[in-house]
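Missing here is one protein chain; the remaining ones are kept as they sit in the complex.
Showing subunit A:
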(Lines give C-alpha, C1' and ligand atoms only; values in the text may rest on other atoms or scores of the structure.)
Protein backbone atom coordinates (compact mmCIF):
# COMPACT_ATOMS: atom_id res chain seq x y z
CA UNK A 1 0.00 0.00 0.00
CA UNK A 2 1.38 3.34 -0.90
CA UNK A 3 1.80 5.89 1.82
CA UNK A 4 -1.10 7.86 0.43
CA UNK A 5 -3.20 10.20 2.49
CA UNK A 6 -6.34 8.17 1.97
CA UNK A 7 -4.72 4.91 2.91
CA UNK A 8 -3.29 6.43 6.08
CA UNK A 9 -6.63 7.87 7.04
CA UNK A 10 -8.36 4.59 6.42
CA UNK A 11 -5.87 2.57 8.45
CA UNK A 12 -6.16 4.95 11.38
CA UNK A 13 -9.94 4.74 11.25
CA UNK A 14 -9.89 0.97 11.08
CA UNK A 15 -7.64 0.67 14.09
CA UNK A 16 -9.89 3.11 15.90
CA UNK A 17 -12.92 1.06 14.94
CA UNK A 18 -11.51 -2.15 16.35
CA UNK A 19 -8.98 -1.35 19.05
CA UNK A 20 -10.02 2.07 20.18
CA UNK A 21 -8.64 5.54 20.41
CA UNK A 22 -5.26 5.23 22.10
CA UNK A 23 -3.87 2.74 19.61
CA UNK A 24 -5.32 4.68 16.73
CA UNK A 25 -3.67 7.92 17.82
CA UNK A 26 -0.29 6.25 18.04
CA UNK A 27 -0.57 4.49 14.71
CA UNK A 28 -1.78 7.65 12.97
CA UNK A 29 1.40 9.46 13.91
CA UNK A 30 3.53 6.46 13.01
CA UNK A 31 1.85 6.24 9.61
CA UNK A 32 2.27 9.93 8.95
CA UNK A 33 5.79 10.28 10.23
CA UNK A 34 7.33 6.92 9.48
CA UNK A 35 9.82 5.35 11.86
CA UNK A 36 10.00 6.98 15.27
CA UNK A 37 11.57 6.43 18.63
CA UNK A 38 9.47 6.68 21.71
CA UNK A 39 10.52 10.25 22.65
CA UNK A 40 9.57 11.88 19.35
CA UNK A 41 6.47 9.73 19.32
CA UNK A 42 5.50 11.24 22.65
CA UNK A 43 6.18 14.70 21.32
CA UNK A 44 3.98 14.21 18.29
CA UNK A 45 1.14 12.38 19.97
CA UNK A 46 1.11 14.45 23.18
CA UNK A 47 0.60 11.25 25.12
CA UNK A 48 2.26 10.38 28.38
CA UNK A 49 5.02 7.84 28.40
CA UNK A 50 2.81 5.41 30.25
CA UNK A 51 -0.01 5.67 27.73
CA UNK A 52 2.43 5.28 24.87
CA UNK A 53 3.95 2.18 26.32
CA UNK A 54 0.59 0.59 26.90
CA UNK A 55 -0.57 1.47 23.41
CA UNK A 56 2.60 0.24 21.78
CA UNK A 57 2.45 -3.01 23.70
CA UNK A 58 -1.02 -3.66 22.33
CA UNK A 59 -0.02 -2.62 18.83
CA UNK A 60 2.99 -4.91 18.84
CA UNK A 61 0.96 -7.77 20.24
CA UNK A 62 -1.54 -7.33 17.41
CA UNK A 63 1.30 -7.04 14.85
CA UNK A 64 0.19 -3.56 13.87
CA UNK A 65 3.58 -2.06 14.66
CA UNK A 66 7.05 -3.28 13.81
CA UNK A 67 9.92 -2.49 16.10
CA UNK A 68 13.63 -2.46 15.64
CA UNK A 69 15.82 -2.66 18.66
CA UNK A 70 19.46 -1.72 18.72
CA UNK A 71 21.72 -1.27 21.70
CA UNK A 72 21.02 2.42 22.04
CA UNK A 73 17.54 2.90 20.65
CA UNK A 74 14.26 1.31 19.69
CA UNK A 75 12.39 2.40 16.60
CA UNK A 76 8.74 1.79 15.90
CA UNK A 77 7.12 1.59 12.52
CA UNK A 78 3.51 1.05 11.52
CA UNK A 79 2.52 -2.09 9.67
CA UNK A 80 0.06 -0.71 7.13
CA UNK A 81 -1.03 -3.99 5.66
CA UNK A 82 -1.87 -5.47 9.02
CA UNK A 83 -3.88 -2.38 9.89
CA UNK A 84 -5.78 -2.66 6.64
CA UNK A 85 -6.35 -6.36 7.14
CA UNK A 86 -8.48 -5.62 10.19
CA UNK A 87 -11.42 -5.09 7.87
CA UNK A 88 -11.06 -8.67 6.65
CA UNK A 89 -11.60 -10.17 10.09
CA UNK A 90 -15.15 -11.18 9.27
CA UNK A 91 -14.20 -12.69 5.94
CA UNK A 92 -11.33 -14.65 7.40
CA UNK A 93 -13.54 -16.10 10.11
CA UNK A 94 -16.11 -17.01 7.50
CA UNK A 95 -13.60 -18.76 5.27
CA UNK A 96 -12.18 -20.72 8.22
CA UNK A 97 -15.64 -21.75 9.34
CA UNK A 98 -16.49 -22.84 5.84
CA UNK A 99 -13.43 -25.03 5.62
CA UNK A 100 -12.95 -26.39 9.09
CA UNK A 101 -16.15 -25.76 10.98
CA UNK A 102 -17.27 -23.85 14.03
CA UNK A 103 -14.53 -24.92 16.44
CA UNK A 104 -11.85 -23.73 14.07
CA UNK A 105 -13.65 -20.43 13.67
CA UNK A 106 -13.78 -19.86 17.40
CA UNK A 107 -10.15 -20.83 17.75
CA UNK A 108 -9.16 -18.32 15.10
CA UNK A 109 -11.38 -15.76 16.78
CA UNK A 110 -9.48 -16.24 20.02
CA UNK A 111 -6.20 -15.94 18.18
CA UNK A 112 -7.39 -12.72 16.57
CA UNK A 113 -7.97 -11.32 20.03
CA UNK A 114 -4.58 -12.40 21.27
CA UNK A 115 -2.45 -11.45 18.28
CA UNK A 116 -0.05 -14.28 18.83
CA UNK A 117 -0.20 -16.80 21.60
CA UNK A 118 1.30 -19.94 23.02
CA UNK A 119 -0.80 -22.94 22.23
CA UNK A 120 -1.84 -23.73 25.85
CA UNK A 121 -2.82 -20.07 26.34
CA UNK A 122 -4.80 -20.18 23.14
CA UNK A 123 -6.70 -23.23 24.31
CA UNK A 124 -7.32 -21.57 27.63
CA UNK A 125 -8.69 -18.48 25.92
CA UNK A 126 -10.90 -20.70 23.83
CA UNK A 127 -12.21 -22.48 26.90
CA UNK A 128 -12.88 -19.24 28.72
CA UNK A 129 -15.33 -18.46 25.95
CA UNK A 130 -14.14 -15.12 24.63
CA UNK A 131 -15.59 -16.10 21.33
CA UNK A 132 -19.11 -16.64 22.53
CA UNK A 133 -20.16 -13.04 22.12
CA UNK A 134 -22.77 -12.89 19.44
CA UNK A 135 -22.81 -10.35 16.72
CA UNK A 136 -26.18 -8.77 17.10
CA UNK A 137 -26.39 -7.15 13.73
CA UNK A 138 -29.81 -6.86 12.23
CA UNK A 139 -29.22 -9.89 10.10
CA UNK A 140 -30.96 -13.17 10.55
CA UNK A 141 -28.97 -15.63 12.56
CA UNK A 142 -28.65 -18.64 10.35
CA UNK A 143 -25.97 -21.22 10.95
CA UNK A 144 -23.47 -21.84 8.23
CA UNK A 145 -24.56 -24.28 5.59
CA UNK A 146 -21.70 -26.46 6.56
CA UNK A 147 -23.47 -28.54 9.12
CA UNK A 148 -20.41 -28.63 11.39
CA UNK A 149 -21.55 -25.58 13.23
CA UNK A 150 -23.35 -27.44 15.99
CA UNK A 151 -20.18 -27.62 18.05
CA UNK A 152 -20.09 -23.98 18.92
CA UNK A 153 -22.28 -24.14 21.95
CA UNK A 154 -21.43 -27.55 23.30
CA UNK A 155 -18.25 -28.58 25.02
CA UNK A 156 -15.29 -29.20 22.87
CA UNK A 157 -12.95 -31.92 23.94
CA UNK A 158 -9.27 -31.20 24.23
CA UNK A 159 -8.61 -33.77 21.59
CA UNK A 160 -10.95 -32.14 19.12
CA UNK A 161 -9.37 -28.78 19.82
CA UNK A 162 -5.93 -30.14 19.12
CA UNK A 163 -7.09 -31.80 15.97
CA UNK A 164 -8.61 -28.57 14.75
CA UNK A 165 -5.45 -26.66 15.48
CA UNK A 166 -3.39 -29.25 13.66
CA UNK A 167 -5.70 -28.89 10.68
CA UNK A 168 -5.31 -25.13 10.72
CA UNK A 169 -1.55 -25.43 11.04
CA UNK A 170 -1.48 -27.91 8.20
CA UNK A 171 -3.46 -25.58 6.03
CA UNK A 172 -1.02 -22.80 6.90
CA UNK A 173 -3.74 -20.47 8.19
CA UNK A 174 -2.05 -20.51 11.56
CA UNK A 175 1.72 -20.60 11.62
CA UNK A 176 4.47 -20.55 14.21
CA UNK A 177 5.94 -17.11 14.74
CA UNK A 178 9.37 -16.37 13.43
CA UNK A 179 12.04 -13.88 14.35
CA UNK A 180 11.77 -11.47 11.48
CA UNK A 181 8.05 -10.91 11.70
CA UNK A 182 8.40 -8.15 14.27
CA UNK A 183 10.83 -6.22 12.17
CA UNK A 184 9.78 -4.12 9.21
CA UNK A 185 10.86 -5.35 5.78
CA UNK A 186 13.08 -2.31 5.32
CA UNK A 187 14.89 -2.91 8.58
CA UNK A 188 15.40 -6.51 7.65
CA UNK A 189 16.85 -5.50 4.32
CA UNK A 190 19.19 -2.93 5.79
CA UNK A 191 20.40 -5.39 8.34
CA UNK A 192 21.14 -7.97 5.71
CA UNK A 193 22.93 -5.40 3.63
CA UNK A 194 25.21 -4.34 6.47
CA UNK A 195 25.83 -7.97 7.27
CA UNK A 196 26.78 -8.67 3.69
CA UNK A 197 29.11 -5.72 3.55
CA UNK A 198 30.67 -6.47 6.88
CA UNK A 199 31.22 -10.11 6.09
CA UNK A 200 33.76 -9.17 3.43
CA UNK A 201 33.79 -11.06 0.17
CA UNK A 202 32.57 -9.36 -2.96
CA UNK A 203 30.75 -6.55 -1.19
CA UNK A 204 33.47 -5.53 1.25
CA UNK A 205 33.42 -1.82 1.85
CA UNK A 206 30.13 -1.10 0.13
CA UNK A 207 28.82 -1.69 -3.35
CA UNK A 208 30.20 0.74 -5.88
CA UNK A 209 29.24 0.96 -9.49
CA UNK A 210 25.96 -0.10 -11.03
CA UNK A 211 27.06 -3.65 -11.68
CA UNK A 212 27.94 -4.34 -8.09
CA UNK A 213 24.81 -2.67 -6.89
CA UNK A 214 22.68 -4.97 -9.00
CA UNK A 215 24.62 -7.94 -7.75
CA UNK A 216 24.08 -6.82 -4.17
CA UNK A 217 20.39 -6.35 -4.76
CA UNK A 218 20.06 -9.79 -6.29
CA UNK A 219 21.91 -11.31 -3.42
CA UNK A 220 19.64 -9.54 -0.96
CA UNK A 221 16.53 -10.76 -2.74
CA UNK A 222 17.95 -14.22 -2.68
CA UNK A 223 18.63 -14.06 1.03
CA UNK A 224 15.18 -12.66 1.81
CA UNK A 225 13.66 -15.46 -0.18
CA UNK A 226 15.80 -17.98 1.68
CA UNK A 227 14.69 -16.50 4.95
CA UNK A 228 11.09 -16.99 3.93
CA UNK A 229 11.66 -20.64 3.21
CA UNK A 230 13.64 -21.23 6.38
CA UNK A 231 10.90 -19.99 8.65
CA UNK A 232 10.21 -22.50 11.34
CA UNK A 233 7.78 -24.55 9.37
CA UNK A 234 5.08 -26.55 10.98
CA UNK A 235 6.17 -30.18 10.79
CA UNK A 236 3.11 -31.47 9.09
CA UNK A 237 3.71 -29.17 6.16
CA UNK A 238 6.16 -31.47 4.44
CA UNK A 239 3.75 -33.36 2.30
CA UNK A 240 2.15 -30.54 0.47
CA UNK A 241 0.31 -31.96 -2.41
CA UNK A 242 -2.28 -34.68 -2.26
CA UNK A 243 -2.77 -34.38 1.44
CA UNK A 244 -5.83 -35.42 3.23
CA UNK A 245 -8.90 -33.97 1.71
CA UNK A 246 -11.99 -33.40 3.71
CA UNK A 247 -15.07 -33.76 1.69
CA UNK A 248 -17.63 -31.81 3.60
CA UNK A 249 -19.96 -31.41 0.73
CA UNK A 250 -22.83 -29.03 0.50
CA UNK A 251 -25.19 -31.34 2.35
CA UNK A 252 -22.70 -31.87 5.14
CA UNK A 253 -22.01 -35.54 4.77
CA UNK A 254 -18.61 -35.61 6.39
CA UNK A 255 -17.27 -38.58 4.54
CA UNK A 256 -13.59 -38.79 4.33
CA UNK A 257 -11.72 -39.85 1.27
CA UNK A 258 -8.07 -40.04 1.03
CA UNK A 259 -5.58 -40.57 -1.65
CA UNK A 260 -3.36 -43.63 -1.51
CA UNK A 261 -0.03 -41.97 -0.86
CA UNK A 262 -1.19 -40.18 2.26
CA UNK A 263 -0.26 -41.45 5.71
CA UNK A 264 -2.72 -42.53 8.35
CA UNK A 265 -4.68 -40.23 10.61
CA UNK A 266 -3.28 -41.53 13.91
CA UNK A 267 0.21 -40.66 12.88
CA UNK A 268 -0.81 -37.04 12.40
CA UNK A 269 -2.44 -36.78 15.79
CA UNK A 270 0.48 -38.20 17.64
CA UNK A 271 2.92 -35.83 16.07
CA UNK A 272 0.57 -32.93 16.58
CA UNK A 273 0.16 -33.71 20.27
CA UNK A 274 3.89 -33.82 20.76
CA UNK A 275 4.41 -30.48 19.11
CA UNK A 276 1.50 -28.68 20.67
CA UNK A 277 2.64 -29.48 24.18
CA UNK A 278 5.77 -27.47 23.72
CA UNK A 279 6.27 -23.75 23.66
CA UNK A 280 4.84 -23.30 20.23
CA UNK A 281 3.73 -19.72 19.71
CA UNK A 282 1.40 -19.22 16.81
CA UNK A 283 -0.04 -16.34 14.83
CA UNK A 284 -2.50 -15.91 12.00
CA UNK A 285 -0.86 -16.10 8.64
CA UNK A 286 -2.65 -13.49 6.54
CA UNK A 287 -0.66 -14.30 3.44
CA UNK A 288 -2.08 -17.77 3.35
CA UNK A 289 -5.53 -16.62 4.33
CA UNK A 290 -5.49 -14.25 1.38
CA UNK A 291 -4.96 -17.25 -0.87
CA UNK A 292 -8.08 -18.87 0.56
CA UNK A 293 -10.02 -15.64 0.10
CA UNK A 294 -8.82 -15.40 -3.47
CA UNK A 295 -9.97 -18.93 -4.17
CA UNK A 296 -13.36 -18.02 -2.81
CA UNK A 297 -13.52 -15.04 -5.13
CA UNK A 298 -12.53 -17.13 -8.13
CA UNK A 299 -15.11 -19.79 -7.37
CA UNK A 300 -17.73 -17.06 -7.15
CA UNK A 301 -16.58 -15.86 -10.57
CA UNK A 302 -16.92 -19.36 -11.99
CA UNK A 303 -20.35 -19.56 -10.43
CA UNK A 304 -21.59 -16.41 -12.12
CA UNK A 305 -19.93 -17.10 -15.45
CA UNK A 306 -20.65 -20.79 -15.84
CA UNK A 307 -22.80 -22.40 -13.22
CA UNK A 308 -23.22 -24.12 -9.92
CA UNK A 309 -21.80 -27.56 -10.58
CA UNK A 310 -18.83 -26.31 -12.55
CA UNK A 311 -17.99 -23.89 -9.77
CA UNK A 312 -18.03 -26.76 -7.28
CA UNK A 313 -15.61 -28.66 -9.47
CA UNK A 314 -13.44 -25.57 -9.70
CA UNK A 315 -13.61 -25.16 -5.94
CA UNK A 316 -12.19 -28.64 -5.46
CA UNK A 317 -9.55 -27.97 -8.06
CA UNK A 318 -8.38 -24.80 -6.32
CA UNK A 319 -8.46 -26.56 -2.97
CA UNK A 320 -6.02 -29.10 -4.36
CA UNK A 321 -3.75 -26.35 -5.54
CA UNK A 322 -3.97 -24.35 -2.32
CA UNK A 323 -1.38 -26.23 -0.23
CA UNK A 324 1.43 -25.33 -2.61
CA UNK A 325 0.67 -21.61 -2.75
CA UNK A 326 2.05 -19.77 0.25
CA UNK A 327 0.93 -16.31 -0.71
CA UNK A 328 -0.78 -14.39 -3.46
CA UNK A 329 1.35 -12.65 -6.08
CA UNK A 330 3.92 -15.35 -5.66
CA UNK A 331 5.59 -16.01 -8.93
CA UNK A 332 4.61 -19.45 -10.09
CA UNK A 333 6.37 -20.70 -13.14
CA UNK A 334 4.07 -21.85 -15.85
CA UNK A 335 4.68 -25.27 -17.31
CA UNK A 336 6.90 -26.78 -14.67
CA UNK A 337 4.75 -25.36 -11.89
CA UNK A 338 2.32 -27.48 -9.98
CA UNK A 339 -0.24 -29.24 -12.04
CA UNK A 340 -3.26 -31.16 -10.92
CA UNK A 341 -4.28 -34.34 -12.62
CA UNK A 342 -7.82 -35.00 -13.60
CA UNK A 343 -7.77 -38.10 -11.43
CA UNK A 344 -6.90 -36.13 -8.31
CA UNK A 345 -9.85 -33.86 -8.90
CA UNK A 346 -11.98 -36.90 -9.42
CA UNK A 347 -10.84 -38.40 -6.14
CA UNK A 348 -11.26 -35.17 -4.26
CA UNK A 349 -14.73 -34.48 -5.52
CA UNK A 350 -17.37 -35.50 -3.00
CA UNK A 351 -19.94 -38.02 -4.08
CA UNK A 352 -22.84 -35.65 -3.71
CA UNK A 353 -21.67 -33.32 -6.45
CA UNK A 354 -23.64 -34.47 -9.44
CA UNK A 355 -21.29 -33.70 -12.26
CA UNK A 356 -23.71 -34.85 -14.90
CA UNK A 357 -25.65 -31.64 -14.36
CA UNK A 358 -24.78 -28.25 -15.70
CA UNK A 359 -23.49 -29.37 -19.05
CA UNK A 360 -25.32 -29.29 -22.34
CA UNK A 361 -25.52 -32.40 -24.45
CA UNK A 362 -24.56 -32.06 -28.05
CA UNK A 363 -23.31 -34.67 -30.40
CA UNK A 364 -19.57 -34.93 -30.73
CA UNK A 365 -19.57 -33.98 -34.37
CA UNK A 366 -21.30 -30.67 -33.74
CA UNK A 367 -18.39 -29.01 -32.01
CA UNK A 368 -14.71 -28.74 -32.60
CA UNK A 369 -12.65 -29.42 -29.50
CA UNK A 370 -9.34 -29.51 -31.27
CA UNK A 371 -8.13 -26.31 -29.66
CA UNK A 372 -8.89 -27.62 -26.19
CA UNK A 373 -6.97 -30.81 -26.59
CA UNK A 374 -3.82 -28.93 -27.39
CA UNK A 375 -1.67 -28.71 -24.25
CA UNK A 376 -0.16 -25.35 -23.57
CA UNK A 377 3.08 -25.35 -21.66
CA UNK A 378 3.29 -21.65 -20.99
CA UNK A 379 0.80 -19.05 -19.84
CA UNK A 380 -1.00 -17.17 -22.57
CA UNK A 381 0.95 -13.98 -21.94
CA UNK A 382 4.22 -15.70 -22.75
CA UNK A 383 3.17 -17.09 -26.06
CA UNK A 384 2.82 -15.18 -29.30
CA UNK A 385 -0.70 -15.92 -30.39
CA UNK A 386 -1.16 -16.81 -34.03
CA UNK A 387 -4.76 -15.81 -34.20
CA UNK A 388 -7.99 -15.64 -32.33
CA UNK A 389 -9.83 -18.02 -34.63
CA UNK A 390 -9.59 -20.98 -32.33
CA UNK A 391 -10.95 -19.07 -29.43
CA UNK A 392 -13.99 -17.93 -31.32
CA UNK A 393 -14.71 -21.45 -32.34
CA UNK A 394 -14.56 -22.93 -28.89
CA UNK A 395 -16.64 -20.34 -27.18
CA UNK A 396 -19.94 -22.10 -27.66
CA UNK A 397 -18.70 -25.37 -26.43
CA UNK A 398 -21.30 -27.61 -24.92
CA UNK A 399 -20.10 -31.08 -24.20
CA UNK A 400 -16.90 -32.70 -25.27
CA UNK A 401 -15.56 -36.18 -24.92
CA UNK A 402 -12.06 -36.90 -23.76
CA UNK A 403 -9.80 -38.34 -26.36
CA UNK A 404 -7.68 -40.30 -23.92
CA UNK A 405 -9.11 -43.25 -22.01
CA UNK A 406 -9.02 -42.66 -18.29
CA UNK A 407 -7.76 -44.98 -15.57
CA UNK A 408 -10.66 -46.52 -13.78
CA UNK A 409 -9.51 -47.56 -10.35
CA UNK A 410 -9.81 -45.35 -7.37
CA UNK A 411 -9.00 -46.35 -3.85
CA UNK A 412 -11.39 -45.28 -1.18
CA UNK A 413 -10.80 -46.66 2.28
CA UNK A 414 -14.22 -45.77 3.60
CA UNK A 415 -16.15 -47.40 0.81
CA UNK A 416 -14.27 -50.41 -0.44
CA UNK A 417 -17.19 -51.58 -2.51
CA UNK A 418 -16.68 -48.56 -4.72
CA UNK A 419 -14.03 -50.67 -6.35
CA UNK A 420 -16.69 -52.91 -7.74
CA UNK A 421 -19.04 -50.18 -8.78
CA UNK A 422 -20.05 -50.41 -12.35
CA UNK A 423 -17.30 -49.34 -14.64
CA UNK A 424 -19.74 -47.56 -16.87
CA UNK A 425 -20.90 -45.39 -14.02
CA UNK A 426 -17.38 -44.32 -13.16
CA UNK A 427 -16.38 -43.70 -16.68
CA UNK A 428 -19.38 -41.51 -17.18
CA UNK A 429 -18.59 -39.57 -14.04
CA UNK A 430 -15.01 -39.08 -15.13
CA UNK A 431 -16.22 -37.97 -18.55
CA UNK A 432 -18.57 -35.45 -17.05
CA UNK A 433 -15.88 -34.12 -14.77
CA UNK A 434 -13.56 -33.77 -17.70
CA UNK A 435 -16.26 -31.86 -19.53
CA UNK A 436 -16.60 -29.46 -16.65
CA UNK A 437 -12.89 -28.82 -16.69
CA UNK A 438 -13.09 -28.20 -20.40
CA UNK A 439 -15.88 -25.71 -19.96
CA UNK A 440 -13.61 -23.91 -17.53
CA UNK A 441 -10.80 -24.21 -20.02
CA UNK A 442 -12.85 -22.75 -22.81
CA UNK A 443 -14.20 -19.81 -20.89
CA UNK A 444 -13.20 -16.28 -21.72
CA UNK A 445 -11.81 -15.95 -18.22
CA UNK A 446 -8.58 -17.93 -18.03
CA UNK A 447 -9.74 -20.27 -15.29
CA UNK A 448 -7.51 -23.18 -16.25
CA UNK A 449 -4.68 -24.11 -18.51
CA UNK A 450 -3.97 -27.62 -19.69
CA UNK A 451 -0.26 -28.30 -19.41
CA UNK A 452 -0.15 -31.91 -20.47
CA UNK A 453 -2.83 -34.39 -21.25
CA UNK A 454 -5.31 -34.16 -18.41
CA UNK A 455 -2.99 -32.13 -16.24
CA UNK A 456 -4.18 -28.67 -15.43
CA UNK A 457 -2.95 -25.61 -13.65
CA UNK A 458 -4.18 -22.09 -12.99
CA UNK A 459 -2.36 -18.96 -14.12
CA UNK A 460 -3.35 -16.76 -11.23
CA UNK A 461 -1.74 -13.53 -12.49
CA UNK A 462 -3.73 -13.70 -15.68
CA UNK A 463 -6.93 -14.62 -13.96
CA UNK A 464 -6.54 -11.74 -11.51
CA UNK A 465 -5.76 -9.44 -14.40
CA UNK A 466 -9.03 -10.54 -15.97
CA UNK A 467 -10.87 -9.77 -12.72
CA UNK A 468 -9.27 -6.33 -12.57
CA UNK A 469 -10.21 -5.52 -16.14
CA UNK A 470 -13.74 -6.64 -15.49
CA UNK A 471 -14.13 -4.48 -12.40
CA UNK A 472 -12.52 -1.48 -14.05
CA UNK A 473 -14.77 -1.80 -17.08
CA UNK A 474 -17.77 -1.98 -14.80
CA UNK A 475 -16.66 1.11 -12.94
CA UNK A 476 -16.06 3.10 -16.13
CA UNK A 477 -19.42 2.06 -17.48
CA UNK A 478 -21.16 3.10 -14.30
CA UNK A 479 -19.43 6.48 -14.13
CA UNK A 480 -19.15 7.53 -17.75
CA UNK A 481 -21.84 5.55 -19.47
CA UNK A 482 -21.50 3.15 -22.37
CA UNK A 483 -19.99 5.92 -24.52
CA UNK A 484 -17.12 6.54 -22.17
CA UNK A 485 -16.52 2.86 -21.78
CA UNK A 486 -16.46 2.39 -25.54
CA UNK A 487 -13.90 5.17 -25.99
CA UNK A 488 -11.71 3.63 -23.33
CA UNK A 489 -11.88 0.27 -25.04
CA UNK A 490 -10.86 1.87 -28.31
CA UNK A 491 -7.89 3.47 -26.62
CA UNK A 492 -6.98 0.27 -24.82
CA UNK A 493 -6.86 -1.53 -28.11
CA UNK A 494 -5.13 1.10 -30.23
CA UNK A 495 -2.98 2.95 -27.75
CA UNK A 496 -2.77 6.67 -28.48
CA UNK A 497 -5.53 7.76 -30.81
CA UNK A 498 -5.84 10.96 -32.78
CA UNK A 499 -8.91 12.90 -31.86
CA UNK A 500 -9.92 13.26 -35.51
CA UNK A 501 -9.91 9.53 -36.04
CA UNK A 502 -11.96 8.69 -33.00
CA UNK A 503 -15.41 9.38 -34.54
CA UNK A 504 -14.79 6.87 -37.31
CA UNK A 505 -13.38 4.22 -35.04
CA UNK A 506 -15.80 4.56 -32.15
CA UNK A 507 -18.79 5.33 -34.40
CA UNK A 508 -19.83 8.27 -32.25
CA UNK A 509 -20.44 11.92 -32.96
CA UNK A 510 -17.46 14.24 -32.69
CA UNK A 511 -19.36 16.47 -30.31
CA UNK A 512 -20.27 13.66 -27.95
CA UNK A 513 -16.74 12.37 -28.01
CA UNK A 514 -15.29 15.72 -27.05
CA UNK A 515 -17.63 16.24 -24.12
CA UNK A 516 -17.10 12.71 -22.90
CA UNK A 517 -13.34 12.84 -23.20
CA UNK A 518 -13.16 16.18 -21.44
CA UNK A 519 -15.31 14.81 -18.66
CA UNK A 520 -13.08 11.78 -18.32
CA UNK A 521 -9.95 13.86 -18.39
CA UNK A 522 -11.26 15.92 -15.51
CA UNK A 523 -11.75 12.71 -13.58
CA UNK A 524 -8.20 11.70 -14.43
CA UNK A 525 -9.21 8.66 -16.43
CA UNK A 526 -7.81 9.65 -19.83
CA UNK A 527 -5.16 12.09 -20.86
CA UNK A 528 -4.32 14.18 -23.90
CA UNK A 529 -1.09 14.95 -25.63
CA UNK A 530 -0.61 17.64 -28.26
CA UNK A 531 1.97 17.09 -31.00
CA UNK A 532 2.65 20.16 -33.19
CA UNK A 533 2.88 19.45 -36.89
CA UNK A 534 5.16 22.43 -37.52
CA UNK A 535 7.03 25.10 -35.64
CA UNK A 536 4.08 27.45 -35.36
CA UNK A 537 2.43 25.52 -32.51
CA UNK A 538 -1.04 26.73 -33.38
CA UNK A 539 -4.00 24.68 -32.34
CA UNK A 540 -5.04 24.13 -35.92
CA UNK A 541 -1.71 22.61 -36.80
CA UNK A 542 -1.66 20.26 -33.88
CA UNK A 543 -2.35 16.57 -33.55
CA UNK A 544 -4.19 15.71 -30.35
CA UNK A 545 -3.60 12.23 -29.11
CA UNK A 546 -5.80 10.72 -26.43
CA UNK A 547 -4.62 7.84 -24.36
CA UNK A 548 -5.72 5.72 -21.46
CA UNK A 549 -3.09 4.80 -18.89
CA UNK A 550 -4.39 1.66 -17.27
CA UNK A 551 -1.93 1.48 -14.40
CA UNK A 552 -2.59 5.06 -13.42
CA UNK A 553 -6.32 4.60 -13.56
CA UNK A 554 -6.08 1.50 -11.42
CA UNK A 555 -4.06 3.39 -8.84
CA UNK A 556 -6.57 6.24 -8.91
CA UNK A 557 -9.40 3.81 -8.55
CA UNK A 558 -7.77 2.22 -5.52
CA UNK A 559 -7.35 5.62 -3.92
CA UNK A 560 -10.99 6.36 -4.53
CA UNK A 561 -12.00 3.15 -2.84
CA UNK A 562 -9.85 3.95 0.18
CA UNK A 563 -11.46 7.32 0.40
CA UNK A 564 -14.93 5.89 0.09
CA UNK A 565 -14.19 3.40 2.85
CA UNK A 566 -12.92 6.17 5.12
CA UNK A 567 -16.02 8.23 4.50
CA UNK A 568 -18.20 5.26 5.31
CA UNK A 569 -16.44 4.78 8.61
CA UNK A 570 -16.73 8.45 9.46
CA UNK A 571 -20.37 8.50 8.57
CA UNK A 572 -20.90 5.39 10.67
CA UNK A 573 -19.35 7.24 13.58
CA UNK A 574 -21.83 10.07 13.14
CA UNK A 575 -24.73 7.64 13.09
CA UNK A 576 -23.36 6.06 16.22
CA UNK A 577 -23.17 9.39 17.99
CA UNK A 578 -26.71 10.26 17.00
CA UNK A 579 -27.87 7.01 18.51
CA UNK A 580 -25.44 7.02 21.39
CA UNK A 581 -28.18 7.26 23.98
CA UNK A 582 -29.95 4.13 22.90
CA UNK A 583 -26.71 2.28 22.21
CA UNK A 584 -25.46 3.01 25.70
CA UNK A 585 -28.72 1.90 27.14
CA UNK A 586 -28.47 -1.39 25.31
CA UNK A 587 -24.99 -1.94 26.71
CA UNK A 588 -25.93 -1.43 30.34
CA UNK A 589 -25.26 -4.45 32.45
CA UNK A 590 -28.77 -4.61 33.89
CA UNK A 591 -30.25 -4.54 30.39
CA UNK A 592 -27.86 -7.20 29.15
CA UNK A 593 -28.56 -9.46 32.08
CA UNK A 594 -32.27 -9.05 31.50
CA UNK A 595 -33.23 -7.56 34.85
CA UNK A 596 -34.53 -4.49 33.08
CA UNK A 597 -36.60 -5.00 29.97
CA UNK A 598 -36.52 -2.45 27.19
CA UNK A 599 -39.73 -0.99 25.88
CA UNK A 600 -40.90 -1.86 22.43
CA UNK A 601 -39.92 1.54 21.14
CA UNK A 602 -36.42 1.20 22.49
CA UNK A 603 -36.02 -2.23 20.96
CA UNK A 604 -37.14 -0.87 17.62
CA UNK A 605 -34.67 1.98 17.86
CA UNK A 606 -31.84 -0.41 18.59
CA UNK A 607 -32.72 -2.75 15.79
CA UNK A 608 -32.99 0.20 13.38
CA UNK A 609 -29.57 1.36 14.42
CA UNK A 610 -28.12 -2.11 14.03
CA UNK A 611 -29.57 -2.33 10.54
CA UNK A 612 -28.00 0.96 9.54
CA UNK A 613 -24.72 -0.05 11.07
CA UNK A 614 -24.69 -3.36 9.25
CA UNK A 615 -25.40 -1.57 5.98
CA UNK A 616 -22.28 0.52 6.43
CA UNK A 617 -20.12 -2.42 7.38
CA UNK A 618 -21.51 -4.44 4.49
CA UNK A 619 -20.64 -1.69 2.05
CA UNK A 620 -17.15 -1.36 3.47
CA UNK A 621 -16.61 -5.08 3.22
CA UNK A 622 -17.80 -5.03 -0.40
CA UNK A 623 -15.39 -2.23 -1.18
CA UNK A 624 -12.70 -4.28 0.49
CA UNK A 625 -13.44 -7.00 -2.05
CA UNK A 626 -12.39 -4.54 -4.76
CA UNK A 627 -9.27 -3.53 -2.87
CA UNK A 628 -8.34 -7.17 -2.58
CA UNK A 629 -8.64 -7.63 -6.32
CA UNK A 630 -6.62 -4.55 -7.16
CA UNK A 631 -3.99 -4.78 -4.46
CA UNK A 632 -3.64 -8.16 -2.86
CA UNK A 633 -4.52 -11.01 -5.20
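Just so it is clear, a residue touches a chain if its C-beta (ideal position, glycine included) is under 8 Å from a C-beta of that chain, and two chains touch if they have at least 3 such contacts; residues count from 1.
The working rule: contacts and distances are computed from a predicted model.
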item: Chain left out of the displayed complex - its UniProt protein name, from "DNA-directed RNA polymerase III subunit", "RecA family profile 1 domain-containing protein", "ER membrane protein complex subunit 3" or "Prenyltransferase alpha-alpha toroid domain-containing protein"; value: "DNA-directed RNA polymerase III subunit"
item: Contacting the left-out chain in the complete assembly, out of A:61, A:199 or A:604; value: A:61
item: Absent-chain contact - pick from A:27, A:114, A:359 or A:628; value: A:114
item: Residue numbers in subunit A that touch the chain omitted from display; value: 17-23, 25, 28-29, 32, 38-39, 42-51, 53-58, 60-62, 67, 69, 74, 89-91, 93-94, 97, 105, 109, 112-114, 116-118, 121, 130-131, 133-137, 139-142, 144-145, 177, 182, 281, 570, 573, 577, 580-581, 584, 587-591, 614-615, 617-619, 621-622
